[in-house]
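Pasting in a structure now, in structure tokens, and then I'll have a few things to ask.
Removed from the display is one protein chain of the complex; every other protein chain stays in position.
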Amino acid sequence: MTGAALRAFVTIAIALAAGVLWWVFSLALLEGPGERLAPLAAEALPRSGVGNPVTAVLLNFRAYDTLLELAVLLAAVLGIWASGPPDRGFAPAEIVLAGLVDWLVPLLILAAGYLLWVGGQAPGGAFQAGAMLAAAGVVLRLAGTPRAGLPRGDWQRVLVVAGVAAFLAVGLALMAIGHGFLTYPPGHAKWLILTIETAATLAIGATLAAAYVGGSPPDGPPGEDRA
Amino acid sequence: MITALLYTAAGLLLFCLGLWSFLMHRPLLRKLIALNVMGSGVFLVFVALAYRGPEGAPDPVPHALVLTGIVVAVSATALALALGRRLEEAERD
Amino acid sequence: MTLTAWLPALIVLSSAIPGLVIFFLKEEQVAARTLLNMAGATVKLLLVGLLILGIQDHQVFESRLALAPGLELVLHADALSVLLVALSSGLWFVTTIYAIGYLEGSPYRSRFFGFFSLCVSATVGIALAGNLITFVIFYEILTLTTYPLVAHRGTPQATRGARIYLAYTMIGGVLLLAGAVWLQVLAGPVDFIERGMLAALPVERFGQLQAIFFLLIAGLGVKAALVPLHGWLPQAMVAPAPVSALLHAVAVVKAGAFGIVRIVYDVYGVEFAQALGLLTILAVLASITIVYGSVLALLQDGIKKRLAYSTVSQVSYIALGTALFGPLGTIGGLVHLVHQGLMKITLFFGAGNYAETLGIHKVADLDGVGRRMPWTTLAFTIGALGMIGIPPVAGFISKWYLGIGALKAEMDWAILILAVSSLLNAAYFLPLLYRAWFRDPPAAWPKESIPRGALETRASLLVPPLITAALALALGLFAAAPFGVLEWCRLIAAREYGL
Amino acid sequence: MTPDLVLFDLLLIGALLALASACLFSAELQRAVILFIVFGLLLTLVWARLQAPDVALAEAAIGAGLSGALLLAAARRLARRGGRPEDRP
Partner (left out) sequence: MIDTLALAITLPLLGALAAVARPRAARAIGLITALVTTAGVAALVIEVAQFGLRRTDLGGWGAPLGIALQADGLAAALLAMTNLVALAVSLYASDYFGDGPIRRHFWPLWLLLWAALNGLFLAADLFNIYVALELVGLAAVALAALTGTREALTASLRYLLASLLGAITYLLGVALLYAAHGTLDLGQLANAIAEGPVAWTALVLMTGGLSIKAALWPMHFWLPPAHGNAPAPVSAALSALVVKAAFYLVLRLWFGLYDTAATLAAAHFLGFLGAGAVLWGSWQALRAERLKRMAAYSTVAQMGYLFLFFPLLAAAEPGAAREDLLAALVLFALSHGFAKAALFLAAGHIQQCAGHDRIAELSGTAQRLPATTFVIALASVTLIGLPPSGAFTAKWLLLSGAIAAGQWWGVLVVLAGTLLAAAYSFRLLGRAFGFEPTPYRCITAVHTEVPALALALTATLGLGLAGDALWTLLQVGGPR
């Protein structure tokens, strides 16, 4: 088959697939169970320790998914670290921009704190808050801080594992006292979730910022990380 | 229901567009963008089927799944770009 | 756990475990290796003795291990298996002594003896296999463990020979596997039972059974060197002499021949095989091989090559005996299983001695060797005469029963084959003997590596062929003795025909 | 359901698909990346429309923001390299 014929074939096949998919999804939606998990989630929400149903799903009902997801983030940043030292970064910003950065970064950190706090009741939560922190890091790096405000080696390492570590610590502690892994005892869910979320926010922020910096943290003797 | 159907269709179209682009382009960045568009398509399908009209509270489970999915997607993108950068360096040496 | 449930497994393990330990010995731990080898060989002989005593006492020896539901590894000692078990254990003992002497000072001996022991374990496993899957398992293990022995020398010819050997035996193994699985699908677990078990199947499956028979025979025929599946055997001659001796006398070719016997008698049942018309075809195949092998042997000028083609021819006597419908033909084939082993191993020991001591590899170089190495040549002569079928050496007994068996089976043409083959045997063996005894020795031997001392060569090389030659002679002289091999074969034949 | 809302949905979806196509078909890489970021922002609007504010926040910050920043940096580096291979920071 020639290149052009192959392209035509793929295009037609995908177009057909799109049609079939739409038909099938319509069938599923029209004949499907309508309610799905929404009523169950609403019914369980008061017992979840948080008011925002999405946060309840993420940190209580399906907390295990979130734990693995933080591990995915960790795996990505470990892979990035393994790929050698980062680029040198950008030239220091000019005065006007630097002034802006001086305002923007604290604002983003504040926003992160707010999102984290409000996430229990309203839209927001660890991911959004962590992303704000990371955004602060991105701004810093763009303005010429090569490490994007991240701490040096060892502390940076502690930060990126903090989310998973908090999850595991809470989960295993609960298991040890007889509640089952990640099964929050009644009445304690709220602060346990907040603890995990705080650690997760820091971890997400640090991890995403580190991913943006894109190289191993500067620890150990110079050049050691260069394979 | 019509809203859900509409946005599901949009999601599926995004998925297929992304798939087409993924198969047709060679450069890494193109493929990554295509994958992200495909991912957005799937997320759109999830959020569309969570939608229960302007009055009803949406199903929070798909929202949570999509949030997870978004973080996974950005992780993968970041890793791919880091590998790509290192490949450039290796090819230059 | 009683001894009856463990003895067959112990007989297999008595060589497998020393083999595995030997791999991990250092090259220069000669004493430890020799001790392990001989201890294993001795223990195995004793265990086999125990087994024979027990069987005469009507005990049932059977070891079982489930591999999966419906698939069992069964080691079961019946009269037929004892024949091959005794032969291989006995000859292993002798060959080990020979190999220790033969390989003295050569490299990679730990590897050699490791695989050597495993190879015998596989042969014993084949002998004791109580059902088809167990047979297939040990048959394949035999392939794997003999490959390194053929390749042992490491020369380009050796690796090439080993590769050819592997290609043939792998294809054979795959055919056997296909046939075995197919048969099991048709008939359920295939146990080896005297007089077989397939005759009870519905008639509409007979066509498939015929097809399966040919798959099985093709798979076994590779190792039994049935023409045209014999191509590997002359190539495998590159192996060291003890390996050739073992391959030709007890291990590989015997495994194939033994498998044919098992399939005909204990899977199909000889009467059922006859009814399906399979025996005639097998007889024709065996006859072609007998004549073809002999003719080619005549054309070889290397001693080992000549012996190799002789094996091609002689092993098919067993298949022929199996195919001759009637107890006498069966007896002829079965005793030849033992007789051919003893005689052929003697010949290979002799050839090995000539090569190792004087550097003689070609027929033309044999002139006058009888004067330099009389004992070796005496043993060689007994082996050769036996092969031709001259009384009182054991080979005569085999041919006698085969001949009568052919008459009884109303396959008179088979007598002609036997006659032609015996003439050809004489034609390619007698010149050797004539050269060795009656020609004058040359001024210098091609490469005299072992100088003449008190003995004509190393004692460890000399004793084994003398033992095996004496046995070959004794089996001929005292063939009618009670509890002798011939009696044993009569017993088997009687059972297989339900007499 | 009001017709106005359906019209809005259609417009939004149309814009979304158009942006996606423009991004995926764009000849120039940097342009494609910028279009992808815009696509992400529009998607934020879609999430808001579908009453998924949590997703909208995450999309704005992570999907469009961080992914965009990462892709943009890579595209910039490529463009720089494409012009003058030796000229790297």
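Order of writing sets the labels: A, B, C and D. Residues in every chain begin at 1.
By definition in this document, a residue touches a chain if its C-beta (ideal position, glycine included) is under 8 Å from a C-beta of that chain, and two chains touch if they have at least 3 such contacts.
Note that the structure is a prediction, hence the values are computed from the model and not measured.
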item: Chains shown that the absent chain touches, full complex; value: A, B, C
item: Given C:Gln59, C:Gln184 or C:Gln274, the one touching the chain that is not displayed; value: C:Gln184
item: Touching the absent chain when the full complex is considered, from C:Phe23, C:Trp413 or C:Phe438; value: C:Phe23
item: Residue of A:Pro86, A:Gly137, A:Gly171 or A:Gly214 touching the missing chain in the full complex; value: A:Gly171
item: Selected from C:Glu140, C:Glu356 or C:Glu456 as touching the chain missing from the view; value: C:Glu140
item: Where the unshown chain meets chain C, residue by residue; value: 23-27, 65-71, 73, 107-108, 110-111, 133, 136-138, 140-141, 143-144, 147-148, 151-154, 158-159, 162-163, 166, 170-171, 173-174, 177-178, 181-182, 184-185
item: Footprint left on chain B by the chain that the document does not show; value: 8, 15, 22, 28, 31, 35, 38-39, 41-42, 45-46, 49, 61-62, 65, 68-69, 72, 75-76, 79-80, 83-84, 86-87, 90-91
item: Residues from chain A at the interface with the omitted partner, ascending; value: 20-21, 23-25, 27-29, 31-33, 35-37, 40-41, 44, 60-65, 68-69, 71-72, 74-76, 78-79, 81-84, 154, 157-158, 160-161, 164-165, 168, 171-172, 175, 178-184, 219-220, 224-227
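By our rule, only the chains that are shown with their structure count from here on.
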item: Whole-Å gap separating chain B and chain D, where each centre is the average of the chain's CA atoms; value: 11
item: Centre distance in Å when chain A and chain B are each reduced to the mean of their C-alpha atoms; value: 15
item: Computed distance of Cα centres, chain C from chain A, in Å; value: 71
item: Contacts with two or more other chains, residues of chain D listed in rising order; value: 54, 58, 62, 66, 70, 73, 77
item: Overlap residues in chain C, where contacts from two or more other chains coincide; value: none
item: Interface residues, chain B side, partner chain D - complex; value: 2-3, 6-7, 9-10, 13-14, 17-18, 20-21, 27, 29-30, 32-34, 36-37, 40, 43-44, 47-48, 50-51, 53-54, 57-58, 63, 66-67, 70-71, 73-74, 77-78, 81, 84-85, 88, 92
item: Residues on chain D engaged by chain B in the complex (per definition of touch); value: 1, 5-6, 9-10, 13, 16-17, 20-21, 23-25, 29, 32-33, 36, 39-40, 43, 46-47, 50-52, 54-55, 58-59, 62-63, 66-67, 70-71, 73-75, 77-78, 81, 85
item: Chain D-touching residues of chain A, taken from the complex the two chains share; value: 52, 54-55, 87-88, 115, 123-125, 127-128, 131-132, 134-135, 138, 208, 211-212, 214
